[in-house]
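I'd like to ask some things about the structure below.
Rest of the complex left out; these chains stay put.
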Amino acid sequence: MPGNSFGQLFRITTAGESHGPGNVVIVDGVPPGIALSVEDLLPDLRRRRPGQSSIVTQRKEDDEPEILSGVFEGRTTGTSIAILIRNQDQRSKDYSDIKDKYRPGHADYTFDAKYGFRDYRGGGRSSARETNVRVAAGAIAKKVLSEACGVKIVGYVKQVGPIIADIASPENITLEQVETNIARCPDGVAAEKMITLIEKLRGEQDSIGGTAELVATNVPPGWGEPVFDKLKADLGKAMFSLPAVMGVEYGAGFGVATMKGSESNDVFVAGKGHGTKQASSPKPQAISTSSNRHGGMLGGISSGMPIVLRCAIKPTSSLPREQKTVTKTGEPTTIATKGRHDPCLLPRFVPMGEAMMAIVLCDHFLRHRAQNG
Amino acid sequence: MPGNSFGQLFRITTAGESHGPGNVVIVDGVPPGIALSVEDLLPDLRRRRPGQSSIVTQRKEDDEPEILSGVFEGRTTGTSIAILIRNQDQRSKDYSDIKDKYRPGHADYTFDAKYGFRDYRGGGRSSARETNVRVAAGAIAKKVLSEACGVKIVGYVKQVGPIIADIASPENITLEQVETNIARCPDGVAAEKMITLIEKLRGEQDSIGGTAELVATNVPPGWGEPVFDKLKADLGKAMFSLPAVMGVEYGAGFGVATMKGSESNDVFVAGKGHGTKQASSPKPQAISTSSNRHGGMLGGISSGMPIVLRCAIKPTSSLPREQKTVTKTGEPTTIATKGRHDPCLLPRFVPMGEAMMAIVLCDHFLRHRAQNG
């Protein structure tokens, strides 16, 4: 399949550019009978929306979704759901500057190299604008997961530059805690520092990187496939498909490099968790681990423990300050991106990451049910 | 598709367990006319083979591949290639210990939770034994890439525990340098320390983690798809599909969290690289970047710069020392894994990681050619 689809059974296919008429997603494989309306899509779209606060891009987009199919009398019908979000802020402006120059850190050059030319208005298809319909699809996935299995997905900003949030128990962070501040960091003290830092960098016409942490709780043990479609593999692909993600890690993550096996292994214990469904023990014995360095997956299959992952997000490449680059014909020049870009991508990344996590988990929920009943 | 296939056009499908008759891979989509014989598969299989040195598992497996189809008169026919590697070391032993207990850090529990029972001999399908046929398929991918585009793929051990290799230019490391020592670390000084550390941990009935770095050079700009099948997304999935990988990062990786945009962006320069194929410049202008913090991909599409990624590998979970765990029915117990496991996975991971990198790149080579001619 070409690269505009994601997922095997819960499957999304998208189209759209930053400055075209709009973005579309077709969500396929949604179970029938789920209550669904535009209102279900709005909260996460609002969290992703440009202009939501002083520390994100001020581009104006209302991101009003229209459901074109697949819902009848307020419920999903089981057939494909198309959602359209039209673009509003298609300013007629002079693109001659970026038309002939390659913005550092952007996909301008690689699109030209791949296709021979490109839609040079904004980022075209490479713009993060395409993620609005991912977030809409993710809202559907969250609803299916919540109703079918009680799965909850919460993301938050863990680090901005040198400021690292103090999070004792990732699995206990709530959406409400995350939304208490515009940094989307549940550690209020760190959040204040992050906001100050981001505003300082905006003033310096610069940007800053960071990390986000995503947590899924109540995932039953057994989701994921043994070899190529390990849950960690599909989640990893999902995260790396988002713009600006430079690293992904689970549980102890890169910290395992300096660990011994005797330090890294989590001990199995009885008394919590989902347990197995073996014929020999009709009432499944609840089994879990006493720590979660494994990040909720063993052999790529969910263990019943919280799934915990972190993404490293690079600082926005577009800078209002002048940067060196070359033109299409290789002539040295400079470029300065005018206005309205995010000085830090992290606050708006959170709903994008949650959406992709939900889509992967919903897909594996259906895949597991297909094979194992 | 179920989870035993990987890739869209250059596609592998595998089967096999650690203690069954053997492992099989079917490689589909191989271009016709490529010279291929068993001898092409052996070098990488030898690098992955158990028992190759004093710092890996001493399990005895010759890993002799048999090509069952798709090759005629020494050349690939364009039809699917099946390769069978029979297991040798299927010792008839007493599995009653691991049959009823969950080994810490292993997939025993999650397989039981998923399928209701499991092949408890060794790791069954969750054993790293399945990677031998991936390495065989990767050897084919390397050959296609090399003949068609001159792409070269080299991996090496970057870190074991606290010991970090000093690598000035990842893109200049050669296979010969990597193979000068059993640690597969091209920094000879670090390699010595790594070997000493691994042998020490073996003596302590323990294991140790680390990181591996993988580098692909001569990849033309333009490979990868804009949205979900970004090259970094498919490479990320490929790496996370390998056992024990807990983190993946590209270029500056998690280091971007503390960078400013003005520090992170790589500057485009003329004079090297592949250049674009635009109609306006019939002789494509060679364009590259003066640094490679982006790791060879922009917008998920190859930039023509070396593709550089790192994987974090956890220490082997199987330990000869006693560890706490529970039985299937939740009773507390202890377990000690008898013999023959790797005290450090890194040296044998290198050919596995290279193979998966080659498979992803070969797939995107064909995908790019399909759409763009």
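Things worth noting here:
Going in written order, the chains are labelled A and B, and every chain counts its residues from 1.
The criterion applied here is as follows: a contact is a pair of C-beta atoms (placed from the backbone, for glycine too) under 8 Å apart; a residue touches a chain by one contact, two chains touch by 3 or more.
As the structure is a computational prediction, the values presented were derived from the model and not from experiment.
The complex is built from one repeated protein sequence; 2 chains are visible, and the structure file as a whole lists 4 copies.
In this text, only the chains that are shown with their structure count from here on.
As a whole-number value, the distance joining the C-alpha centres of chain A and chain B reads 25 Å.
Residue ranges on chain B touching chain A, taken from their complex, read 1-6, 8, 14, 102, 104-107, 109-117, 123, 125-126, 130, 159-162, 201, 206-211, 220-230, 232-241, 243, 245-271, 274-281, 285-287, 289, 294-295, 297-304, 312-319, 321, 323-326, 328-332, 367-368, 371-372.
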